[in-house]
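What follows is a single structure, written as structure tokens, with notes after it.
One protein chain omitted, others in place.
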Amino acid sequence: MENKLLEVKDLHVSFDTYGGEVKAVRGVNFDLNKGETLAIVGESGSGKSVTTKALMQLIPMPPGRIKQGEILFEGRDLAKMSDKQMQKIRGKEISMIFQDPMTSLNPTMKVGNQIMEGLIKHQKMSKPQASKRVVELLELVGITDAENRMKQYPHQFSGGMRQRVVVAIALACNPKLLIADEPTTALDVTIQAQILELMKDIQKKTDSATIFITHDLGVVANVADRVAVMYAGKIVEVGTVDDIFYNPKHPYTWGLLGSMPSLDSEDEELYAIPGSPPDLLNPPKGDAFASRNEYAMKIDLEQEPPMFKVSDTHYAATWLLHENAPDIDPPAAVKKRMEGMAKTSGGSEGEQR
Amino acid sequence: MTRYIIQRIIYLIITMFLIATFTFFLMKFLPGTPLSAADKLSEEQQQVVLEKYGLDDPVPIQYFNYMVNLVQGDLGISFQFDNREVSTIIMERIGPSMQLGVQAMVIGVILGMLLGLVSAIYHNGFMDYTSTFLAVLGQSIPSFVFAGLLQFYIGVKFGWFPVALWEGWEYTVLPTASLAIFPIAIAARFMRTEMLEVMGSDYIVTARAKGVNKVGVVFKHGLRNALIPLITVLGPLAISLMTGSLVIENIFAVPGIGEQFVKAINVNDYPIIMGTTLLLSFMFIIIILIIDLLYGVIDPRIRLAEGE
Partner (left out) sequence: MENHKPNKDLFVPVDTTDTESEKITRPSLSFWQDSFIRLRKNVGAMIGLAVLVILTLLAIFGPYLNDYGVYEQDLSRSKMPPKVEGLGWLGMDGTLSDVQSADTLEQAQSKALMRFNNQEDYIETEVVNDGSNGEQAQVRATYDVYAAKDIQENYWFGTDGLGRDQWTRTWMGTRVSLYIAFLAAAIDMLIGVAYGGISAYYGGRVDNVMQRIIEILVGIPNLVLVILMILILEPGILSITIALAIAGWIAMARIVRGQVLKLKNQEFVLASRTLGAKDSRILQRHLIPNVLGLIIINTMFSIPSAIFFEAFLSFIGLGLPTPMASLGTLINAGFQSLQIYPHILLFPAVVISLIMIAFNVLADGLRDAFDPKMRE
């Protein structure tokens, strides 16, 4: 327990729109140890980005607000902090890498200055000191000719290079927690791999904890220690990478795994989850996933499932785990895929093709 | 960049040449001569006058002389003021016009920017609604109506500032205010839109995630990016000020180019009309050029794209 860096308890985030209150995050619980990498996966709109933006109070307020819950970062509750207090934490103790490197850098500011900003603010460095550190950082993220590059503007960098700059900005003050919000989604596949390698590399060197948001399970297998699966504003299954890939319990996780193509599956069809996520303006009664779940039971339509314990590290919120529920095996396609996964990934330190 | 500037200057010269030619021939076919007001003159006297101004030469020769003189900065001789060169008259009168224009532009853009900034920061708040409402009024109500209001209330009723004429800085207050209202409104609306858009962009979130405080986010990251597009409205604003000065100078009896121009129209003083038209066109084109270049200097994206 000493090792805990972050503890999120019953977090609710809502957006007040003209149509009413959109409950984007509806009671999320998770924790994170020092140096650990947690991946949060889920469809678009499942609330993964909102959850992490709420950690740093970066959701636009209004219309957004943290309705209830605690975000304990080294024992301090971030949810109750003022903007002034948060400014001291953002960039220094928690920092963030964003999805689209094309838009997340200020187009009218030199790259070096953008990296320096945090250093000067949080570490009270003088300008020459800061620029020395910028050169180090740029070299760390693999940008050559750093002395000259830092004097250039973002539009003179390619997409992958810009994302390296974004990583450098995030790393500038040696944060204890790094949040990466789909850092590779907007990049070419080859560049994706480079950035992932870079992040893994840096994590080894800096030993900061990471929350990795993605919808790409391939990425998850590659970088994460633990995985949380989010659906409709809730975490529906959480466990180690092995738990999730080899022993998934929630039908939604089955769906996610089943819809992931793999190289050795020439003849089989992908398993697609039918339908689309629920409208969070009026979340359905019972299990939000019930209407898309082919194993749904009556109770799913009436009562929300609690988190059932599968093992010490593995929990899932589905009534299928209840003692009264019928024994149901994952669909054959998914099962086969799970086996395939075991062969190709060979554990959490799998090779990235 | 240099190649671009040279290209733009060549375009400028061509346009000016076309405008000068166009103006000249239009004036040749205008109804009424400067002599139509003076029908007391005998045929002989009229002939003398025509000869004096070269108006009896064949048109191509007149055109050639006109162009040669133009290049030397000689805009001809006014019909209404005997023996006075148009260029001298314009030079005498350009001071007040420039002063009014520059004052109105500077005050208008700065006030408008602040108003728009406040609007954007307090988005959807009371301040936002108030300043948006004021901006719609300022954009809609014609400057000569404002001039009337100011003249009647501030000038006549309260007597705070002189109603008309041009004898010191206090005389510039009402005409400047009348002219500045439109730029204030336009700059405020533009600034508000740009600022809201910029503040919603990803790099603002990046800056906030770095722990930059509110003031830093607004001024260091937001303002500069919102200001760049503001440069694009400066051109149209400058032109609207040139237009507006024609009426405002008349209303407040300011001895500027605009007042002279309107007078000249009423008495068919061709050389002055032509001279002023050319000057206005020239200023118009120069302003557009300067703003294009300025945009390139300020926006690093364009600066480099042009350089390569």
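Lettered A and B in written order, each chain numbered from 1.
Methods note: a residue touches a chain if its C-beta (ideal position, glycine included) is under 8 Å from a C-beta of that chain, and two chains touch if they have at least 3 such contacts.
Since the model is a prediction, treat every value here as computed from it, not as a measurement.
If you put the hidden chain back, the residue from B:246, B:272 or B:291 that touches it is B:246. The chain that is not drawn here is touched, among residues B:67, B:141 or B:293, by B:141. Those residues of subunit A that touch the chain absent from the view are 17-19, 274-276, 278-279, 282, 290-303, 306-309, 319, 322, 324-326. In the full complex, the hidden chain is touched by subunit B at residues 11, 15, 18-19, 22-23, 26-27, 29-31, 136-137, 139-142, 144-145, 148-149, 151-152, 156, 163, 239, 242-243, 246-247, 250-251, 262, 265-266, 273, 277, 280-281, 284-285.
Simple rule for what comes next: only the chains that are shown with their structure count from here on.
Considering their complex, residues 201-203, 205-214, 220-221, 224-225, 228, 299-301, 304 of subunit B touch subunit A. Within the complex formed with subunit B, the residues of subunit A that make contact are 56, 58, 83-84, 86-92, 95-96, 98, 100, 103-109, 114, 117-118, 121-122, 153, 155-156, 166, 169-170, 172.
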